[in-house]
Structures are given as C-alpha cells and as structure tokens.
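A single structure is presented below for examination.
Note that one protein chain is taken out, while the other chains of the complex remain in position.
For reference, chains read A and B in written order, and residue numbers begin at 1 within each chain.
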C-alpha cells in the first residue's frame, strides 16, 4: 500500500475573517497518509475538527481555506466543484461529526436517514437498504435495532446517537473515514466493539481512517500513527506505540494529566503550564 | 488566541471580533447583509420596497399635482411631459395618483403584517410548546380557518361589516394568520425537546419567558420570510377588494380602485388602468424577490 497517498495535506490554513482581526484557527498543517489509522489528538480548540472539515470542504461560511496542497486520492479538494465534492462526500469520504445529534435531521427517523445514505452510496432497493440498516445498527452494538431505526434523534441516548452517525457513515463503505471523537460517549465495552468494527473495515476494504480523539491511551493502542496538535499547528508526529516516549513538552504534559487509578482519590491532577514557545 | 484587536467599532464588526453582545448582534446583521447583498435579485426586491417607502413618505413633494383635483377640461389625456402617465376620466393626474397610492399599499401591508404575523407567532409558539389541550384547540381552529379560501372569507367578512379600507385590512389580517401559526408551531416542535430549552427550564425560567425570549426568536426568521412572501399576495387581495368595490372606495387613489375605474376606458385611454397595474405588479414582485433572498440569508444551515 505504498502507492500514491490517500490524503495529502500541505500547509493547510483556515482563517476566520479578513483585516485586522483575522484569526488563524489552523496554521500550516501538513501530513499525508495512506490506508492506515491516523490518530489526531490535541488541545481543545486547536483546529482538529476544522482540519477534518477542510478535507471535505465543510468549513463554516466565514472561513477561508488555503493550502499548498489539499488532495484526496489525487483529487484536488480546493479546486473541486460543489458537485464533485458532493460525490466525494457521500461515497468516498465519510465524516462522523463531533455533534451527532445536531447533524441528524430532527424530524426524520434515524432508520430513514441511514437508509438514505446507503442509497446514496450504492444503488440498492428500499427493501435491501432496510436490511442493511438493521445489520449495520447491530454491528455498531445497538441491541434493539428495530426500535432505534424507528426512533427520532431526540429519543436516543448520547452514545446511541454517536453509533447511529457511525452506522450512517460506514454503511456507504467509504475509502476514507474521518471520525471526530466518535466514541467519547460510549462505555468501554461498546467502544471496543466499535473499534473492532472499524478495524475489520480497514482490513477488508483497505479503508483509511482519521481518528480524532482525546483518549490518549485508546489512540496509542488503536492507531498506527499519531499527530499531536496545539494552537492550530502540528507539534509532533509519532508512531502510536511510541506515544509514551513522546519528546515534545506539550505531549509529555498531556500524558502527565491523564487521570488514573494509580493516583489517590481526591488528589488534584497535574495541570499543564502552557508555554508561549509551543505556538510557533 | 492570536486575535489582533481592532480598535474602531466598524473595524471590530467587519473583522468579527465583537467586544460586547450588542456588537456581536451588529456583526451578525452585517454578515447577514453581506450575504443578502450577494444576490442581485434580492437587492432588486429591496430597492423596489425602499422606493415604495420613499414614495409614500415624500408623496406630497414628488407628486406634481393634487391626486384628487379634478380638471374636467383635461379628461383622458395621453401620457405627455406634463402628465407623465396621462390623466383619467376626471382629468386627475395618473402619475400623482399612483404615487399617492403607495401610501395605501404601505398602510395595508404594514397593518396586515402587524396584526397577522404576531398573532400567528404567539399562538403557534404557545401551542407547540405547551402541547396538550391548548395545542388541540388552537390547531382545530387553525384548520377550520385554513379550510376556507382566503379571498372568499375576506369577501364574506367585508360584506358583513361593510366595505371600506379598514374593514378590508381587518378581513385580510383575520384570514391571514393561520399559515403563521403552522410555521411557528412546526419550528417550536422541532426545538422544544432540545437540551438548550431544557437547560433554560432548569434555570427556573417561566414558560412565558421561555416562549417569548427563547423560542419566538428562533421562529422569527422563517416567519419573516413567509410574511415577506405573503405581502405580495396581500397586495393582490387588497387591490382585488378595491377592484370589486369592497376595499378602499372611490375616489381614493388606491391602486385597485384606480384599476377598476380604468377598466372602462381600456380602449380610449389604456394608460388609466395600465400604470396602477404595473405598480401593483412591481411591488408584489419586489416582496417576492426580497422574501426569496431573505430565505437564503436566514436559513440557519448556511451559517455552519
């Protein structure tokens, strides 16, 4: 799988507004990835979600995206027409958003919405789509898929909504899945099952995965490579299994902040002294 | 954050770094305006309505003649440099009458909007949020009102209470609220289960406070769009009532009335009916264009 990389990003910038107050939320991010599992961790507000959205051309309307190169499987994203983007989005790139409930249509049942994305990705009959929907819901560890398929988004628990969003994206079997904190509301056993499902898809289909998460330990065990972001920049890229030997002070600080059962209950957690030098 | 702080108010608004809630609102308005300004159709609509407003305010200064002054020696003169749109059967200047007619149109539009939209908004938001029997009663009433064709209902109303401009406005307003109820209720239903409404309930806010300050502002954009689009229809109905002799009464310089008078002279003086007709057409098209533009601007999905 060493042929042309699936995603190539070079010097990506996302800027809000013009003139004096322009604010760079993403400041020169570069990485490329093949069909692998890439983890992104980093400070809240450091531009992780925006980087993912930029790849899909989904940044907010008042943001300006520039890059030397922003390509998916050879397609130039910045030059793509809205129509080409829609085609990529539905079929080849899936995005599990950080805010699943907000992204689902509040007045349609979730079964209908998953079926729609199934039909968008491949031509199947409604009956077949229905079967696939139930299968996929079961695969993301939903116990009673019939009920959940009939439910409206507000009737789901936080973790169920996350899994519904995941089902909606994996049912199209995309080549690249961008998962923005996809398991933050899942209990640990379900989380492991969902990760195993992703692993199977990656093995079977050669899917690439960008996995944005705050769970350092999970990322280090699950992903192949980790990108650490701070204030709109990548401060460190390292093989996942070497996370504990990270060299950058920010990454080391993060590892230090992890709450763990080895510390006595009620003791204050160590916090991070953010240094101005990390920004540049 | 690497936010350079702009120093002037205008700079802060343009660069989207507000320093108070008021400025944040202004910033939103500014960006909304920029989106609206991107569509030339919406701008054209806005221009037409601004023109209507100006004509109505400054009518006495713009109109060259008194719209009611009869000049029997100058009947049915064709358009000329003196009488731009010609004169009618009583020798009144059609141009001046069309300009004064904008006052009636504005009066009708504003009054209908002020009566019908708020009633619909409050009823719809209340019945959507409160649910239960309140919802059932209001929705049945709305269904009944919606079942009647609007013009017929307005006709019946005017016939019952007597013809006249104010009764016509009342009739249009009274028959106009049901669609607003529907819209406000649908919006409310989609937001009342949301966590932010629950969070506000948990702060101890009364139901009235929630409906007025938290739900209604969210319904407002779609209602504004609908109301703007509706105004086109309102103008047509008002003109229609005037035409049928049930709205404004002659000799008022109301466009519908002028059209109705002019129809008798279509062959001998086409201009008497044509110019009020064009005015009606233009203004209702203006509202339609602006409404479409507003819909694009106010669609919440565009912002994220």
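The rule is short, and it goes like this: contacts are C-beta pairs under 8 Å (C-beta built on N, C-alpha and C of every residue); 3 or more make two chains touch, one makes a residue touch a chain.
Just so we're on the same page, contacts and distances are computed from a predicted model.
Colleague: Given that one chain of this complex has been left out, which of "Succinate dehydrogenase", "2Fe-2S ferredoxin-type domain-containing protein", "Cytochrome c oxidase subunit III" or "Glutathione import ATP-binding protein GsiA" is its protein name according to UniProt?
Modeller: Answer from the UniProt record of the missing subunit chain: "Glutathione import ATP-binding protein GsiA".
Colleague: Please identify which residue in B:166, B:194 or B:249 touches the non-displayed chain.
Modeller: Checking each option in B:166, B:194 or B:249, the one touching the absent chain turns out to be B:194.
Colleague: May I ask which residue of A:73, A:173 or A:193 touches the chain that does not appear here?
Modeller: Touching the chain that is not displayed is residue A:193.
Colleague: Since one chain isn't shown, list which residues of chain B touch it in the complete complex.
Modeller: So the residues of chain B touching the unseen chain are 1, 3, 17-21, 23-25, 28, 194-196, 198-205, 209, 213-214, 217-218, 300, 303-304.
Colleague: If the hidden chain were put back, which residues of chain A would touch it?
Modeller: Spelled out for chain A, the touching residues are 41-45, 49, 60, 98-99, 101-102, 143, 147, 155-161, 163, 181, 184-193, 195-196, 199, 214-218, 221-222, 253-254, 257-261, 263, 265-272.
We adopt the following convention: only the chains that are shown with their structure count from here on.
Colleague: Need the CA-centroid distance for the pair chain A / chain B, whole Å please.
Modeller: 45
Colleague: Can you list the residues on chain B that touch chain A in the complex?
Modeller: 1-6, 11-12, 14-17, 31, 190, 193-194, 302-304
Colleague: Touching residues of chain A toward chain B in the complex: what are they?
Modeller: By the definition above, chain A touches chain B via 16-24, 60-62, 106-107, 154, 279.
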